[in-house]
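I have placed the structure first, in the form of structure tokens, so that the comments after it can refer back to it.
All protein chains of the complex are present and in place, except for one that has been dropped.
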Amino acid sequence: MPAPEIVEALRVRFGAEPAPLGVSLPAASLLAAMRALRDTYGYRSYVTATALERDGRFEVAHAVRDVEMNDTLFVRVRVQRDGAEIDSLAFVYAGAEWHEREILDLFGIAFRGHPDPRRILLPDEYVGHPLRKDFAIETPWGYRP
Amino acid sequence: MAEDLPVVGQPRPPAGTALEEIAEEVVRFPGGGVALLRADALFHWAQKSSLWPLTFGLACCAIEMMATFAGRFDLDRFGVILRPTPRQADVMIIAGTVTIKMAPRIRTLYDQMAHPKWVISMGSCANSGDHYRNVYSVVPGVDHVIPVDVYVAGCPPTPEALMEGIFALQRQIMEGDRARA
Partner (left out) sequence: MSASAVRVVEREFGELALNMGPQHPSTHGVLRIVLHLSGETVVRAVPSIGYLHRGVEKLAEHLAYDQLAPVFERDDYLAPTANSHAFVLAAEALGKIEAPRRGRWIRALVAEWQRIASHLVWLGTLGLDLGGALGGGTTLYMYCFREREKILDLMESLTGTRFHTNVNMIGGARYDLDAETAARSSALAAEIEAALPSLAALSGGTPIFRERTRGVGVIPKDLAMGIGVTGPTLRGSGIRFDVRRAAPYDAYDELPFEIPIRAAGDAEARFQVRMDEIVQSLGIVRRIVEGLPAGPIFSRKPLKNPKATKLPAGEAYVAVESPRGELGFHIVSDGGAKPYRLKISAPSFRNLQVVPHLLPGGLVADVVAILGSLDPVMGDVDR
């Protein structure tokens, strides 16, 4: 967990609340908060991005790290399920690009401002988003060799 | 040389490597010799003794395949040399899971190989999809994509098992339909 003054600053400036493994933010302040984390608070290293579907809503958590202070912070935002759209961090942290593509591939969450919003792990023609809870794992894809 | 019993676990190369074993009649005279044999026996003997596989590993089985081609299990002594392009390969060893994104490429590679060509399906993922067979992005077995001649079981198959699979393919080539599995 980050130093208490950083948590307090995030709460005051961006409306952050404590969440598992880090903080949670309103979706509107994600971009500004991540820029501040990178430039002001020293979290310059990107780790990963996780998405999950919980209680009918999507949560996307970006993990960033301050290598000198050895702290990993998970910043999560919640959006509604249908028509979900979140700001892309691809121009803040270069490493977010592929992680966001993976989330849009497997969950169908759109990222506003992403430079290359294509599927990454599944074929481009694939229909459906497998990691959603209503997607059965055995869904056959009409495969023709 | 006395008939050696195979070491347990050590696969035994198939019979039919010496000329006397495949020819109808062999006459040796000073300075040379004459062998009388059927054409397909000669061609099959040549094909099975120089099976050139395509370097094509998909997943973990590829590492065991690489270990089989390396020094300890050495497939080079059986005439097996890896070729990087399908145009120069005889056999394709599918080593690993076949996914829906990869399947059309496997079909293209198979079509690019020239006849006669064979396919060895190595490992449970290529045989049947293994524990991934119900997953949305996995083709449950490479025989949905290309015809397979030999299935080698294991996850991953040990190098000895892969060698036994190659020997089974050699028996198949030599003896045709009457080959014992």
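As written, the chains take the letters A and B, and residue 1 is the first residue of each chain.
The rule is simple: contacts are C-beta pairs under 8 Å (C-beta built on N, C-alpha and C of every residue); 3 or more make two chains touch, one makes a residue touch a chain.
Quick caveat: nothing in here was measured; it's all calculated off a predicted structure.
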### Task
Looking beyond the chains shown, say which of B:84, B:147 or B:176 touches the absent one.
B:84
### Task
May I ask you to list the residues on subunit A that touch the chain which is not drawn?
20-21, 44-48, 50-54, 63, 67, 70, 72, 74, 93-95, 97-98, 102, 106, 119-123, 130-131, 135, 137
### Task
Kindly note down the residues of subunit B that lie in touch with the hidden chain.
54-60, 62-64, 66-67, 70-72, 82, 84, 86, 96-97, 99, 101-102, 105, 109, 131-132, 135-138, 155-156, 158
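Operating definition for what follows: only the chains that are shown with their structure count from here on.
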### Task
Give, as an integer number of Å, the spacing between the C-alpha centres of subunit B and subunit A.
46
### Message
Considering only the defined contacts, which subunit A positions touch subunit B in the complex?
### Response
121-123, 126, 128, 130, 135, 137-141, 143, 145
### Task
Name, in rising order, each residue of subunit B that touches subunit A in their complex.
100-101, 103-104, 107, 134-137, 139, 144-146
